[in-house]
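Just passing along the structure, written as structure tokens.
This view holds just a subset of the chains, kept in their places.
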Amino acid sequence: MIFNDPARVAALTPQNPFDRLDDGRPKAPDDLLERLKLVTNDEAWAIIEKGHNYQFQFEGDWLHLHRDVPLVGRAVTCAFVPIRPDLHEVVQGIGLGEGRSDGGQNTWVIDTLERGDVLVVDLFGKIRDGTFIGDNLATATRARTGAGIIIDGGIRDFDRVEELLDFPVYCRGTHPSAIYDVTLVGVNIPIRIGNATVLPGDAVLGTREGITFIPPHLLEEVVTSSEETRQRDVFGKMRLAEGTYTTGQIDRGGWAEEIEADYRAWLTSEKGTN
Amino acid sequence: MIFNDPARVAALTPQNPFDRLDDGRPKAPDDLLERLKLVTNDEAWAIIEKGHNYQFQFEGDWLHLHRDVPLVGRAVTCAFVPIRPDLHEVVQGIGLGEGRSDGGQNTWVIDTLERGDVLVVDLFGKIRDGTFIGDNLATATRARTGAGIIIDGGIRDFDRVEELLDFPVYCRGTHPSAIYDVTLVGVNIPIRIGNATVLPGDAVLGTREGITFIPPHLLEEVVTSSEETRQRDVFGKMRLAEGTYTTGQIDRGGWAEEIEADYRAWLTSEKGTN
Amino acid sequence: MIFNDPARVAALTPQNPFDRLDDGRPKAPDDLLERLKLVTNDEAWAIIEKGHNYQFQFEGDWLHLHRDVPLVGRAVTCAFVPIRPDLHEVVQGIGLGEGRSDGGQNTWVIDTLERGDVLVVDLFGKIRDGTFIGDNLATATRARTGAGIIIDGGIRDFDRVEELLDFPVYCRGTHPSAIYDVTLVGVNIPIRIGNATVLPGDAVLGTREGITFIPPHLLEEVVTSSEETRQRDVFGKMRLAEGTYTTGQIDRGGWAEEIEADYRAWLTSEKGTN
């Protein structure tokens, strides 16, 4: 009841074009995620919001460690509420019944993470006593996922977490206190992070600008559209350097038919190479 | 999957000492709710927080219509997130499949309300385009419940809703826009309203000071403790007027044994009368 | 250059369907403004935003004196900036050259107000040293306009201004200081008040909920649409009382053809009476 049932997760995400993970989440392919690292939030937004009217998939204004390391992966979502003893007892009973650690409900989720997962935590912006990870759990999360973490709340051990140079962390603040007085109410349920709505299995794209949560059925379009933009840029600059076309022919909205044909031919030949 | 299953609602609230409603919520007795109308938030807090360490059951800072009408009832909870077309389609499909109105997801919940229910809505503080009720839905909610409503979001038709003098509304603001761009993600699930955690079936107590969400298993203690305070006050003033005891004997922390006995005897005789 | 030229004001408002005042502002007829007093902000919004896609014409969150007195009238706009001595000297020179008072740039505008005007002041939310009116200027404004005032800034003499019971004031706060360190940069220019864009001659509608600034070419539709709603309500309740129709026939989205015909006939006969 806390960890969402795989069948329910699947029912929440019926447009998923990919395989699913054991927990029911869409499994965006590693290859697409790798290629996502070169996409900007603006390119993603253009497809998601302008193309498909998803208006609430971006969130900015983070305390952002390691801002030059792009964060990509598959979202694992979880949500907490302020502690309530009767509810806490129910949750704790369920968790222990499922064999989970009695070391803290935050570790329950971390213990399930796999390579390529990005944990997205709704801690309702709590910073003091809302520090989802410190030094040790940051190290553990990094080891399990090879990715980073997104916390609408705080972290502790700031100085030492900052030393994990390849571990991008997006949080709202830092405090030396431990996580305290909160109860986990769901894993892999729909959550809200600021102005963004996140579902389990969303493809996460974090850059210096902020984070976009990409619905899986839009991921390929986001990636290929960005790549096409970059490809055309390469082709255009090459032909300009060769003197084949003029700036006036290349630096404009749409190319003439023959240049377009040239581009497509080049693209095909390149694809063999890549 | 949107309206929580009665069995799951029951599993969330195992300490419920009362019967349950058909939807699984604890059914605090009408009599206790009626008596709750005379309790203050401070008396409730003393039992819940000081006595049982529930620290996150009160929320203040409301735009409060009809502040002199106490609000009591059984909580129906629901939560929205910013709209997300794929999720919205899933939710809409489930709702229509269950025969719910296509007039707006907010009406789904209102259509299920019964006498004594208090709807508690997590709209993440959205006011513009976050107006959960206007004139008509306020009238409908009032007719179905005979109680009021609590919205962490906005209302519209302020002037006309204010004319419903016996309908207490707690919201965060008012705007003429209609509710828009939000998706319902759960009914009768645990929700957070500001700093308070609310479960389905909580006994709601709203006064001029704010709102306390009382776990059902603590309701009777809250009510009887408040009543005892008031009874002792009546008894003490009566005996003072009769000249039986002095102020020094009555206005102190604990009464002498004989006065205590006198009080208990009076209480028994009174109970026959009431 | 500070008071906008009448020709420019006219050029800003080419869709005005009414006569113009001497200063170029659209002159919404007194009759329409009087009828506007019965309209709610929600009815106005339905026409302006839903019907015509004007999304930024409402502003709420006011410190609102005399909230039960509706405020209607024709907007006179003005805008201030933080003082800048060189600019202030230019403005002061222009004003004195036009024969305006040396008693304060705020009085320049008040001295030009006429019956039915509603002054709308952009003071960028300044409260201390941003008190556009006190006791005396409130009295003067009330005497000249017979309406009220809207200030995105402060007022002083709160207690005494509150005694002017028929003078609705919408402001952001109160402070005993006088207006100070600001420079007037325009009268009857487009201004922004919170999230609303206001043009000179807009029909102002202020109620307990907030303020809508109605573009003149939409005023008649706003008023008549609201009236039709109210007329149908009267007719429906009358026929229900007479037992002519059932609740099921009346309390629904659209009426049957014959009831519609009955309504229109009644409306015509009523119009003779009114």
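The letters A, B and C name the chains in turn, as written, and every chain counts its residues from 1.
As a working rule, contacts are C-beta pairs under 8 Å (C-beta built on N, C-alpha and C of every residue); 3 or more make two chains touch, one makes a residue touch a chain.
Given the structure is predicted, the values throughout are model-derived calculations rather than measurements.
Asker: Assuming all chains share one sequence, and 3 are in place here, what does the full complex add up to?
Answerer: Result for the total copy count in the complex: 6.
Quick note on the criterion: only the chains that are shown with their structure count from here on.
Asker: Centre to centre, by mean C-alpha position, how many angstrom separate chain A and chain B?
Answerer: Computed from C-alpha means, the inter-chain centre distance equals 38 Å.
Asker: Taking each chain's centre as its mean C-alpha position, how far apart are chain B and chain C in Å?
Answerer: That pair's centroid distance is 39 Å.
Asker: Taking each residue of chain B in turn, which ones touch at least two of the other chains?
Answerer: none
Asker: Which residues, counting only chain A, touch chain B once they are in their complex?
Answerer: 1, 8, 11-15, 52-57, 81-87, 90, 124, 181, 183, 185, 189-192, 195-197, 199, 215, 217
Asker: Across the complex, what residues on chain B touch chain C?
Answerer: 127, 134-135, 156-160, 162, 173-178
Asker: Give every residue of chain C touching chain B within the complex, in rising order.
Answerer: My answer: residues 40-42, 44-46, 49-50, 58, 60-61, 207-210, 212.
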